[in-house]
Every structure is written in structure tokens, then in C-alpha cells.
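For this depiction, one protein chain was excluded, whereas all remaining protein chains were kept in their positions.
Right after this comes subunit A.
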Amino acid sequence: MIEPASFQDRTEEFFSIIENLKTQEKEIFNKKQNNNEKTQKQKKKTGFMIAASYIGKQIYSTCLKLSKLSKLAQSNSLVYDTSQEIQELTHIIKQEIQELNSKIQELQTYLNNNKPNNSQSSNHTKNIIDSLKNNLKNATKDFQNVLEQRNENLKIQQERKSRLGDDSNINMLKQQQTPIYHRPLTYEADPLNQFVLNEEQEKKSGNQEENFFEDFQTQKTIANQSTRYYQERVDAVEDIEKTINEVSSVFNQLSVIINEQDVQIDWIEKNVEDTLVNVEKGETELTKYMQSLKSNRWLIFKIFIVLIIFIIIFSLIM
């Protein structure tokens, strides 16, 4: 984005005015200057903010890892080399996400125990936590998508190979077909576009492998190795599905909270204005009431005076 330059930075001008004022009225401000330094020393970040920004950074670094993973998952022409790395990375990310989730919850409980002393401040901290959760939710969703892609890729590969190889694997595959589509319905366009692209790439690389495997078949002596390969693949698929399930539980936890928040997310306008109007209304009502009270008091007063006069007159007559 091009930085728009249609604004003017007046900070320098402001501070030069301050310097001028200081030299003009030295005595007055010198005393305060000392206090100033003291207050600056006192300025320290609270534990909550440190923790929150730490988590924020962690989420960011997890996101970076995630993008690396998705790249790896896309470019798997050298199947044997990357699968190891992918597994490791998957494992790391999974752990990080779970860790972050528990950390955010810790932060939440910490906040519940040490409530800030005013509603605005607590709103602020609550929103910080929400934004952390939201970021983590997005990361989790992306992670889930990458895993599902990977899972599908593996299955497609395997199906192709099983067409060439023995039939026993097909049965295993069919058993595993059902649990793929338990995704949530809210999807962003990007990861899915990637997904479509990815599939196409996958087809190309799959073709290469077919050729590769035809060679394999001619050398039947290595048949044992290929069954071991299948076994590994099946393990990998199972592993990934397990991870998906675990991660999706985190995701669900988060999305419940976020959904609650979504309802509140409306345009800004009304809330603030409504309160303002209400406050004003209340004020006018109060002043009205005050006035009516005042007039009532006067009325009672007057009645009393009249009564007293009557009593005096009566007593005089009597």
C-alpha cells in the first residue's frame, strides 16, 4: 500500500513550542521536571499486557510455521523427503496451538481473579483476549485445512497406487472415507482456492508417480518394499486424522466463544449514541423532579403559614 501523505505531522512543532515555553518560564517548570523523571521510572507494564503481547507474538510465529507447512504440503513432488518434515512440523504446530490455547485460558482465569477496577478497562482486556482467541481460531482453522488437504492428497495418491497394486488397501481406504467432511460451514475463500490449485498440482505429480510406479512393477523384486510403503502411508493418514480431531476440539472450543462475540459485532454508531441520549433524558427528568419537589416544598410551607395564621386568629377570637 502506498503511504498516503495527505496529513501533516505536527509533533516536532509541538515539542519546539514546549521547549520555547520551558525556556520562557524556567522556574515554574523546573520543579516539575524532577517529578517527571520519577513518574517515568514508575511506568511499568502490567503482567497482563506482557503475557498478552507474548501470546500475540507466539501466535504470529505459529502462523509463520503454518504457512511453511502449507507450502511443504503443496510441493510434495519428492514425497519421501518432505513427509518426514511435514510430520514433524505438524507435530510442533499442534503442540503450539494446544499450548497457546491453554495459555489464553490461563490468562482468562487470571483476569477473572484480578478484575480491573473499571468497566472500560475490563472491556479493553476482554477485547484483547477475544482478539487473541480470534487469531488463534483462524490459525487453527488454517491448520485444519492444511491437514485435510494433506490427508486428501495422501489418499488420492494411495488410491492410484492401489489400482496398480494389491486390493487389500482399497478396503482399508473405503473404511476411512467417511470422516473427512466434518468441517465447519464458515469458510474463507483463500484457503479453498489454494486447495483447488493444490489438487491440480497433485494430479500432475500423481501422474509422474504412476510412471515411476510402472517401472517399479517391472522390477517385482522390490514388491516387499512397496507394501511397507503402503503401511507407512496408512499410518500417516491415521496420524493426520487423529491430529485433525484434536485440533478441531480446540477450534470448537474457540469458535463457541467467538460466535457469542459475533452477535455483538455490529456497526458502532448506535450503542454510544443511545447511552448518550438516555443519560440526557435521565438528567432532564431529574431536574424536572427537582423542580417539582421544590415547588411542593413551597406549597406545604404556604399551607402551613395559612394554617398557623388561622389558628392564631381563632385563638385570638376565642
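Everything that follows uses one rule, which is that a residue touches a chain if its C-beta (ideal position, glycine included) is under 8 Å from a C-beta of that chain, and two chains touch if they have at least 3 such contacts; residues count from 1.
The rule we apply is simple: contacts and distances are computed from a predicted model.
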item: Undisplayed chain, where the name is taken from the UniProt record, one of "Sec1 family domain-containing protein", "Dolichol-phosphate mannosyltransferase subunit 1", "Multifunctional methyltransferase subunit trm112" or "Ribosome biogenesis regulatory protein"; value: "Sec1 family domain-containing protein"
item: Residue of A:K71, A:H124 or A:K281 in touch with the missing chain, whole complex considered; value: A:H124
item: Subunit A residues touching the omitted chain (full complex); value: 1-11, 13-15, 17-18, 21-22, 29, 32, 35-36, 39-40, 43, 45-46, 48-49, 52-53, 56-57, 60, 63, 117-121, 123-124, 127-128, 130-131, 134-135, 177, 180-181, 183, 185-189, 192-193, 195-196, 259, 262-263, 265-270, 272, 275-276
